[in-house]
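Report on the following structure.
Only one protein chain is missing from this complex, and each of the others stays in its spot.
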Amino acid sequence: MSDIKTAYDLAVIGAGPAGLAAATLAARQGISTVLLDEQPAPGGQIYRSVTETPVRDPKVLGPDYWHGAGLVKPFRESGAEYLPGTTVWSVSRTLEIGLSREGAARILPAKHIILATGALERPFAIPGWTLPGVMGAGAAQVLLKSSGLVASGNVVLAGTGPLLWLLAWQYLRAGAEITAILDTTPRANWRQAMPHMTGFVRSGYIGKGLKLLLDVRRKVKVIGNVTALRAEGDGQVRSVVYRQGNGAEQRLPAETLLLHQGVIPNINLANAIGCAQSWDDAQRCWTPQTDAWGATTVEGVSLAGDGAGIGGALSAEHQGRLTALDALHRLGRIDRQQRDRDAAPHRAALEKAKQGRVFLDTLYKPAQEFRVPSDDTIVCRCEEVTAAQVRDAVKLGCSGPNQAKSFLRCGMGPCQGRLCGPTVTELIADARGVSPAEVGYYRLRPPVKPITLAELASLPKREDEIDAVLHH
Amino acid sequence: MFRRLHDAAGERVPFTVDGRAAEALAGDTVAAALLANGITVCRNTPVSGAPRSPYCMMGVCFDCLVTIDDVGNRQGCQVRVAPGMRIETQDGKREIDR
Partner (left out) sequence: MSAEQRSDYDVAVVGGGLVGSATAWGLARLGQKVAILDEGDVAVRPSRGNFALVWVQGKGLGMPEYGAWTRRSSDSWGELASLLRDQTGIDVCFERPGGFMPALSEAELEDRANQLKRLHNQQAMLRYDYEIMDRAAVAKEMPFIGPDVAGASYCPLDGHCNSLKLFHAFHTGLNRFGAAYLPNRRVESIEHRDGGFRLTTAGGGEVRAGRIVLAAGHDSARLAPMVGLSAPVRPERGHVIVTEKTAPFLKFPVGYIRQTDEGGVMIGDSFEDAGFDTTVRSGVTSTIAERAISVFPLLGKLNVVRTWAALRVLSPDGFPIYEQSGTMPGAFVATCHSGVTLAANHALALAPHIAAGKLPEEFDVFSARRFDVPKAA
């Protein structure tokens, strides 16, 4: 790995909008900056494959997606170093980054780190969700953007949230057919969202959002007030069973079922570093604690973008710039006054980008039954642990997810709780009759992505660390 | 089931799945290429032998695990198809020497 320097002033992890914007701003100010990302090309998830998508017709993916392309050129010209195909599996308290590239691991120190690790889809555990043919709507979007692939045959979308409608719209533009959209948005959410309507009306979302929604509703069968879902099939999904309100069960044929109920911060790296996190009751998710500049509770580690709290792609971009300015200040490159001055336009842009989010968050808050699933639902996909087993563990006295892990192995698989953590926390909270905040979350440790034992063995070792193993 | 948009442009990349010849589009990840070739199940789980296929396509679910060029448990969605790549679907636990 001769192309990597031995250390950098600023390391940015994640090449989505927050990371690209942060690295660009910082590098332009002349500090040695590196942007590390797992994917082979920039864009993160929201702008996935924006530099190389085979879907050339811009009308298919839409203008919001193509906005991402505008972030790449400035980044490439900024002077920042770019390391794609690089997995970050740990960050120590002393800001040493454990990374893996082309099958080789190394430690890379930095003076400041910005985590721009983004979000992932909120787990949507329903009976049968592990069947082949069931996937996240985000996954279908990746297949469309990166490979020009669309689901065919009977395709059912189910869930709630802007991304679900966006995917439906993109599919229609691409000429793909959708059998139905099963909308799980709870009726009561409309009432609760109304007070925030003015903010939404003033924001940019309403124009685009309404048009998109109407477009989709005109062409696709939308079944609303869905209160129960189940995927059925032998070896792969063949049909989806659903209920509207208190109605009887109904069945739709489906060879592909695309589930989505919002996105939540991907907190694994922040958690493993030791950054404090708290439960956001409005967004029903765990969020690392950050100040107005994105600084976490760990000195030298900042967070920008959806990883610090869901705000969407544009918010992420502006946050990236704010966090970079703060990093420049912390590294002594600019003083406080300059930081605050330079931040002003980005703060204003961020405020504007945030407008209307509360309305969306409230409207699309997932229903209880889809956050706290039925007994027969697998909640931990890796270890195949069911909701019933978690409830039984609570009956035995288990009071939190780390104990549940000890009893049941949930959270011990390679995904490290990314697909089960929120569900397990909510299940325990529901069974105990307390808030998720009180129940807590898994305590994670590195590596947050798997590395081979041989890679681990090749890392540098201090004298006292060797002694701890061999000469005690 | 997934189909390619007819205007999806790019080079074809030959590879094999469980010994059978298949074709991907340049830029496809292994997971995408399997789906494009109609392969619905990429592995059976080590816990119960249940069939699985890619779920998240972004590297967080670990359901797309396949053996690539004799190395087991690789996330198919994180690896781009290269010409001549040998993909094998997996059955249960990883073998110690692969």
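Just so it is clear, A and B label the chains in written order, and each chain counts residues from 1 on its own.
The definition used in the following text is that a contact is a pair of C-beta atoms (placed from the backbone, for glycine too) under 8 Å apart; a residue touches a chain by one contact, two chains touch by 3 or more.
Just so it is clear, the structure is predicted and the values come from calculations on it, not from any experiment.
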{"item": "Residues belonging to subunit A that touch the chain removed from view", "value": "90, 92-93, 96, 98, 107, 274, 395-403, 406-409, 412-414, 416, 439-440, 443, 445-447, 450-454, 456-462, 465-466, 468-470, 472"}
{"item": "Missing-partner contacts on subunit B, residue numbers", "value": "46-47, 71, 73, 92-98"}
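What we mean here is this: only the chains that are shown with their structure count from here on.
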{"item": "Length of the line joining the C-alpha centres of subunit A and subunit B, rounded to whole Å", "value": "23"}
{"item": "Interfacial residue positions of subunit A with respect to subunit B in the complex", "value": "38, 40, 45, 49, 52, 54-57, 60, 120-121, 130-136, 138-140, 142-143, 146-153, 174-175, 235-236, 255-256, 266, 381-384, 413-415, 418-419, 449"}
{"item": "Residue ranges of subunit B touching subunit A (in the complex, touch as defined)", "value": "1-5, 7-10, 25, 27-29, 32-33, 35-36, 40-41, 45, 47-48, 50-63, 77-78, 80"}
